[in-house]
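A single protein chain has been removed from this complex, and every other one stays in its place.
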Amino acid sequence: MDPVAATHFVMQLYVLVLSALIGLEVIAKVPVLLHTPLMSGSNAISGIVLVGAITLGCGAESSLARLLANGAVFLATVNVVGGFVVTDRMLSMFRKQTPKARDGQKGSEGKT
Amino acid sequence: MDPVAATHFVMQLYVLVLSALIGLEVIAKVPVLLHTPLMSGSNAISGIVLVGAITLGCGAESSLARLLANGAVFLATVNVVGGFVVTDRMLSMFRKQTPKARDGQKGSEGKT
Amino acid sequence: MLINVNTWASVLHGALLVAGVGFVLCLKLLASPRTARQGNAIGALAMLLACGATLAQAQPDVGAIRAMLVAAAAGAVVGVITGRRVHMTAMPQLVAVFNGLGGAASVFVAGGELVRWGGHAGGALQLNPIGEIGPALALSAWAGAWVGGLTFSGSLIAFGKLQGLLSSQPVCIPKGRIAVCLTLLLLLGAGGAMVIAPKSLLLFGIVVVIAEILGILLTLPIGGADMPVVISLLNAYSGLAALACGFVVNSPLLILSGSLVGASGIILTRLMCQAMNRSLANVVFGAFGAATQQTSGQDGKEMKEFSPLDTAMLLRNAERVIVVPGYGLAVSQGQRAVREIADVLKQQGTQVVYAVHPVAGRMPGHMNVLLAEADVPYDDLLDLEAVNPEFLHTDVTLIVGANDVVNPAARDDPSSPLAGMPILHADKSRAVIVFKRGKGRGFAGVENPLFTADNAHVVFGDAKQSLTAVASHLKQL
Partner (left out) sequence: MLINVNTWASVLHGALLVAGVGFVLCLKLLASPRTARQGNAIGALAMLLACGATLAQAQPDVGAIRAMLVAAAAGAVVGVITGRRVHMTAMPQLVAVFNGLGGAASVFVAGGELVRWGGHAGGALQLNPIGEIGPALALSAWAGAWVGGLTFSGSLIAFGKLQGLLSSQPVCIPKGRIAVCLTLLLLLGAGGAMVIAPKSLLLFGIVVVIAEILGILLTLPIGGADMPVVISLLNAYSGLAALACGFVVNSPLLILSGSLVGASGIILTRLMCQAMNRSLANVVFGAFGAATQQTSGQDGKEMKEFSPLDTAMLLRNAERVIVVPGYGLAVSQGQRAVREIADVLKQQGTQVVYAVHPVAGRMPGHMNVLLAEADVPYDDLLDLEAVNPEFLHTDVTLIVGANDVVNPAARDDPSSPLAGMPILHADKSRAVIVFKRGKGRGFAGVENPLFTADNAHVVFGDAKQSLTAVASHLKQL
């Protein structure tokens, strides 16, 4: 690799490692209740490959590359949009439960 | 800026922002007891400019630049070494206290 | 003028970085109940921003824009409709499908970039204008292809199992381990080849095909009930595939988001395993060894049957009732019938609460969603620690399609496969009534001594039907 590309690659690695550290740190303690929405929410984020698909679609000249790009745009959009919609739907149901843990405990204390 | 330098600058900004996010995340909740050691420990880390001083010293040709580099190496080393030493000394005193919070409370419970 | 162009470019770069921070914030907020919904909205906004800025950055010709907009619109419509329509209980398989699509998109992107390399150097190779593709770039394309491909086929298998299209039993592939090792070796070899000939579409295709096979080999042996964990793992993989694509198309935002989702997904998978008291290795490779299930010592005792009418009469005289919902309730969709019974009981002055085990059902939070759908007030949902002391003072415990989460063997028998999992102490209550269809076992495939205990009776049949019968008897009594 020429030095410019190598330097760039090193910077990419920094971004990779730092982002991973943030990912590890942020999900340190999640209540079980939120595992499913967190899964589907982060699934929607991983649809970020949509950005890659757009980049490809904008730069591609051969029809094969364009086809692949448009296919990727379609698939990734389903992933992104569906993911966020379904997560929101799930969370809207949890919302009613949000104070559950607290109230639930209060309730049980009251009863004991 | 030419595109290569611009791209590189963007990557540097990513590293900057991500590191800041980690910094914010990591120091979310520190007991007061640890404020002073944390301050002096992170002070030692900020002596990382030592690395910059070394880079400068290795590449400099003019005697002024070399002088500045060696001065910076000296100052930064005092900062780094002194910082870590003093933090360790402080923490070694706290160590005796570490189980304090727990035992302290136990003690007081026992007395009540 | 030059400054203007530069400024605009900086704004776009800044927007992409802001989107990245938005994703971090999204995950952070998603991890706390109070802020989760907000977090999801922020994630969606960040995605919009990212797409807009990318488009503005690339300045494509009208034809390309039009084609992509059509594709995106179609995708959005499909996404919204499935996202809105799908049943809450089908959530895991839905996430699996979305996941698979994301993996496939990664494959497409990596492949498309490869096609461009074959043509002439441009876009992503700005930094390397010679047009020579270094090993880092070639390996990124390789990684995008196989991680994405594996995610795709694995997710489809997971979907098939959860949706009932495939048998949800663990399938024991003969010589499965050897086959997996072989495909892995093949993948490595293909990677080496791609470094040498990075522009070969044939090689890329081979990698994809091998990866698809690997995905199937890895997922097929896993039982349907373990699928939520597998989906979470595949979710992490789809993040890693996006990460690889980030190197391929040279997008720091993709690298950031992919790495973020990959790392957090792996942690989340671990947390899910812990909640179910299983190890990840056990989940992923469990079925490769012996798929035989323990048929532990039946103690010869038989279940004692109860009719819905018996149940209704017992409930009439109860002062405290606890309902333990489980997977069977989700299967039979009987949550409204449960609430009906609870309503009648509350009218007669009986105290009714629900004991929600964290891993009851087939996805985390399953029971909370189910009961929320039936408008059960959340004050009535008690979690493990809160409810366990209550069983001692309880007259009747209704176990509706739950099994493993009330299996006393987990507590009493250290040799049980469930040993160590915290359970609901339903067996401590005065009377226990179990709603189940037959002698079926729970997810862990273990005999449940509670069902044959002296204080326990079983109402056989589909939970919804039995419950409806109980409710109507109750109203007539």
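Here the chain labels run A, B and C in written order, and each chain numbers its own residues starting at 1.
Convention: a contact is a pair of C-beta atoms (placed from the backbone, for glycine too) under 8 Å apart; a residue touches a chain by one contact, two chains touch by 3 or more.
Quick caveat, the model's predicted, so the values are computed rather than measured.
Asker: Taking the complete complex into account, tell me which visible chains touch the one left out.
Answerer: Those shown chains that the absent chain touches are A, B.
Asker: Mind pulling the chain A residues that touch the left-out chain?
Answerer: 1, 3-4, 6-7, 10-11, 13-14, 17-18, 21, 25
Asker: For chain B, which positions touch the chain that isn't shown here?
Answerer: The list for chain B reads 1-2, 4-5, 8-9, 11-12, 15-17, 19-24, 26-62, 64-66, 68-101, 103-105, 107-108, 111-112.
We take it that only the chains that are shown with their structure count from here on.
Asker: Which two chains have the most C-beta pairs in contact?
Answerer: Top-ranked chain pair by contact count is A-C.
Asker: Measuring centre to centre with C-alpha atoms, which chain is farthest from chain C?
Answerer: B
Asker: Distance from the CA centroid of chain A to that of chain B, rounded to the nearest Å?
Answerer: 31
Asker: Distance between chain A and chain C based on Cα centroids, please, to the nearest Å.
Answerer: 14
Asker: What are the residue numbers in chain B that touch two or more other chains?
Answerer: Each of 4, 7, 11, 14, 18, 21, 25 in chain B touches at least two other chains.
Asker: In chain C, what residues contact two or more other chains?
Answerer: Residues 20, 24, 28, 127, 252, 256.
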